[in-house]
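For this depiction, one protein chain was excluded, whereas all remaining protein chains were kept in their positions.
Chain IDs A and B follow the sequence of writing; residue 1 opens each chain.
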Amino acid sequence: MRSSLLGAMRAVFVRELLLFWRRRTEVANVLVFFVIVTTLFPLAVGPERLELAHIAPGVLWVAALLATTLSLTQLFIIDYTEGSLDQLLLSPYPLTALVFAKLAAHWVLTGLPLALLSPLLAVQMALPDKAMPTLVLSLLLGTPVLTLIGAIPAALTLGVRGGGVLVSLLVLPLYTPVLIFGAEAVAAAAGQEFAATAHLSLLAAFLVLALAFAPLACASALRVSLD
Amino acid sequence: MPEAMFSVRALSCARGDRVLFGGVSFELHAGEALHIRGPNGHGKTTLLRALCGLGRPLRGDIRWRGERVRDLGDEFYAVLAYLGHLNGLRDELTAAENVWTYARIHGGADCDGKTVRAALARVGLAAAAGRPARHMSQGQKRRLALACLLVVDRPLWLLDEPFTALDVASVGALVSLIEEHLHGGGVALIVSHQAFDLPGIRAFDLEHFVRVKR
Partner (left out) sequence: MCIGFEGVARLIKFLHKYGAPKRFYATSGRFLPWFAAITVILFVSGLYLGLYWAPPDYQQGDAYRIMFVHVPNAWMSMMAYVALAAFAAAGYIWNIRLADMLAKATAPLGASFTLCALVTGSLWGKPMWGTWWVWDARLTSELVLFFLYVGYMALQASIEDPRRAAHASAIIAIVGVINVPIIHYSVYWWHTLHQPASITLTKQPTIYLTMLIPLIVMSFAFMFFYLTMLLVRVRNEILVREKDAEWVRNLVEKDA
């Protein structure tokens, strides 16, 4: 039974990758959004390098957060309208595990590329080189939390009018701790006021918490939405 | 009289705060099928969703082999196959990929290419295995959704309007698939507003249980 549970989780994961690959332009759109939003800031506040470096951690983190939120609205919606979500709920395996596999795939396709792309944009924002590893690491730890928490409102708003805006409304207040510690970690690494390890440890703690509770909450949310 | 495989007693369901129907009771023994009939809006789909555990009924008792399905939990899902009025397919995946992922997610761990091809052949889609679902007609998609039921061996079939979009020949083919399922000791609940010819099937008119004042 256990090996077939893993088989089912793998099937969900592979299915998501396959689906994303067949609709790869949409995945790319999230990354393009990330790039464009960060590009808007130098245009708005001016190209002064010191000023840009000062706001860079916050800008990069807010942009990553908005890009993730944007991608979340698409997380369940097609499966919902096509009825595949009904079938997922009727699996003999624990829904929490299958939801976890789906969210893992979502992170691999959005959070991971965002984190890997961020140094490029950080150069654009004049972030000191020494802060780069911390930037990538903070996003690697923080973006899965964004995906995990964000999946709950995404599941709750299925079939609801104005669902997309509602997801942002519900999820952004919940993102504040991750934003605070993520951006602060990068700022600390850039300024060397503090070591960034404390912030990164807290992000890791958030990740552990989210891993423990979010898939369960998301599974309950799906059951409510399909009732 | 042996114990019923699937029994429902005094079931009532609501949509929002409005009670749709109440007092629905029936029993199915191995090899039996029930044709649930009734006009639109009387809650046929709600009934089926409540039976498979997607919806929460207001009151009532649903049992599989004498055990409450609520106590069985996920184990109950290991005995049922549900064909919704939505096909549950993804347009971007090929026919074979759709069937394969369905099988894996629903516990068909030993499902391989051969099983998938056999299932597709039984619904007449042998030649379409590599075709994306988006390039299929509505009828073909319906048959593909049925092929998913065939790769997992489930004794309880819950079918919501299975004949939608099917041509005459496909309706006949599906009826004989259901017959075969019943001969193997399975049971089936079929929601359909369409008449079809299946020997020994009982009719169940939901109209008599409707609680909505109109």
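Operating definition for what follows: a residue touches a chain if its C-beta (ideal position, glycine included) is under 8 Å from a C-beta of that chain, and two chains touch if they have at least 3 such contacts.
Note that the structure is a prediction, hence the values are computed from the model and not measured.
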item	value
Residue among A:37, A:90, A:156 or A:189 touching the omitted chain	A:156
Sole contact to the chain not displayed, among B:16, B:130 or B:200	B:16
Where the unshown chain meets chain B, residue by residue	14-18
Touching residues (missing chain, whole complex) on chain A	149, 152-153, 156-157, 160-163, 166, 169-170, 172-174, 176-177, 180-181, 184, 206, 213, 217, 220-221, 224-225, 227
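Here is the rule we use: only the chains that are shown with their structure count from here on.
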item	value
Between chain B and chain A, distance of the C-alpha-averaged centres to the nearest whole Å	36
Chain A residues touching chain B - in the complex, by the definition given at the top	3-4, 7-8, 10-12, 14-15, 18-19, 22-23, 78-79, 81-84, 86-94, 98, 226-227
In the complex with chain A, residue positions of chain B that touch it	52-56, 74-75, 77-78, 80, 82, 84-93, 97, 100-102, 104-107, 109, 148
